[in-house]
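With one protein chain withheld, the remaining protein chains of the complex are depicted in position.
Our next item is subunit A:
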C-alpha cells in the first residue's frame, strides 16, 4: 500500500467560497470565538476579539461543518481517478480554537505505472488541484496516518516503505499529533519532544500512563496494526449545488462557481469513466423561483474547460431575470466517450474535437434549433422532402438512404431554394416544360394535388405550380 494524502489547511474558508484575505472563519464554544483560518495576517487560533482589535476590517464568518464535509467529499471524488480506495476525514482537535485538520487519502501503489511514475502522478494531482482551486499539501507514505503527518509537516518527499517511514516519523515533533494540548505539554515536560522519543519508550509503561488508544495510534502510524479504511465511492448521479455568498446578477461572480463545478463534473466523469452529453444548470432566485438552462453537447466528453466554456456562453446569452442565490448543476444525459481523444500522432481527431467544440459554441449562443444538417426524406411533397437533423459528432456511417450520389441520379430536377410558404401569383406564368404532377398526402391530412412547371422569370428560373384544388398558380422555389 502506498497512500497519497492531501491536507487542506484552508478548507473551512474554501468551503464557504471566501477568497478575500480580510475574510476569516471562526469557530466558537459558548460565547467565545476563535479564528480557525488565517485572515489579514493574523494567525489561526487567535481569539476573535484580539483579531478585531488588530484589524477592525476583518470579516468573521461562522464555520459550516456540513459545507466542509461536502467540499472534502468533492475532493475525494476528484481523487478517485488516481486510485482506489479513497478515503477522507476531518479531524477535530480536542481544544476549541485549533483549526480542524482535513485529510483526503488515495491509494496510489497500484496506479503508479499507469500514470507514469510518482512524479508524473504528483504533477497530475497538482494540476487537478489548481483546476479545482483547492489548496493542499501532499504527503506520501505506506500508512494513512504516516502520510497525513508528512503532509502536515510539509514534507513532500515520499516515504516508499515502512522501514523508510519510521526514521522520517521519528524526526517529527510530538505536537503534530491530534492529542489534547495538556497531554502534549506533559510529554514535552518529560523531555519527549519527537515521535522517535515516544517510539523508544517501553510499550507497557506507555500504555499504562497515556492509555492503550495512544499506543494504538503510534502503532497505526508505523503500520504495525491494520488500518480500517472507509472507502468513498462516487455516487451514480452527478448533482451539485453551490450557494453563493450573496445574491448577484453579475455574470463575473458566477464564473468562479461555474468553473469549479465544471471541473468537479470532469473529475466525477473521469472517475466513472463516462462522458456527459446533456446538462441542466438551474439558477435559484428568491421566492423559490428558478431559471432552468438546458445544454447539450454534440458528443459525450469529459473536458472541464469545454464544459465551463459552454456554460459561460449559455449564461451570456441568457439575461438573468433576477438575482441568483445558488447554482445547481445536474448531469442529465451520460454517454460513452468516443475514443478519438486517445489517438496518437493523428491530427484528424484533434480537428474533429475542435469542430465539435465550435458547433457546441454555436448551439449555446444561437439556440438549439439554429443549427441543422439537411437530409433527404422520401416524400413527394417538396416542403416535406428536407429533414433537419441535429449536427452529429463526426460522420454517421452510410448517412441514410437517398443521400449518396447514386441514389438520386435519376431523380427529377428540383430547385435549390424553396420558399417557406408558396406565394400566390396574380397571373399564369410562362412555363418552359411539360407538367410534373405531384399528388400525395391524402392519408395524413396535408393533401397536395399540384401540377409543377419550370417558369421563366426576369432574373431567375422559378418553380411554379397550379394547385388543382383551387386552380390558382403559386411560386414555390428558385433554381438558384
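In this text, a residue touches a chain if its C-beta (ideal position, glycine included) is under 8 Å from a C-beta of that chain, and two chains touch if they have at least 3 such contacts; residues count from 1.
In this section, contacts and distances are computed from a predicted model.
Enquirer: UniProt protein name for the omitted subunit, picking from "Multisubunit sodium/proton antiporter, MrpB subunit", "Translesion DNA synthesis-associated protein ImuA", "Sarcosine oxidase subunit beta" or "Molybdopterin-dependent oxidoreductase"?
Expert: Per the UniProt record, the undisplayed chain of the complex is "Translesion DNA synthesis-associated protein ImuA".
Enquirer: From the listed residues A:201, A:375, A:425 or A:438, report the one that touches the chain absent from this view.
Expert: Only one listed residue reaches the unshown chain, and that is A:375.
Enquirer: In the full complex, which of A:22, A:127 or A:366 touches the chain missing from this view?
Expert: If we include the chain that is not displayed, A:366 is the one touching it.
Enquirer: So that we can see where the missing chain sits, which residues of subunit A does it touch?
Expert: Within subunit A, the residues that touch the unshown chain are 351, 354-355, 357-359, 361-362, 365-366, 369-377, 382, 385-388, 391-392, 395-396, 399, 402-405, 407-409, 411, 413-420, 432-433, 454, 456-457, 459-462, 477-480.
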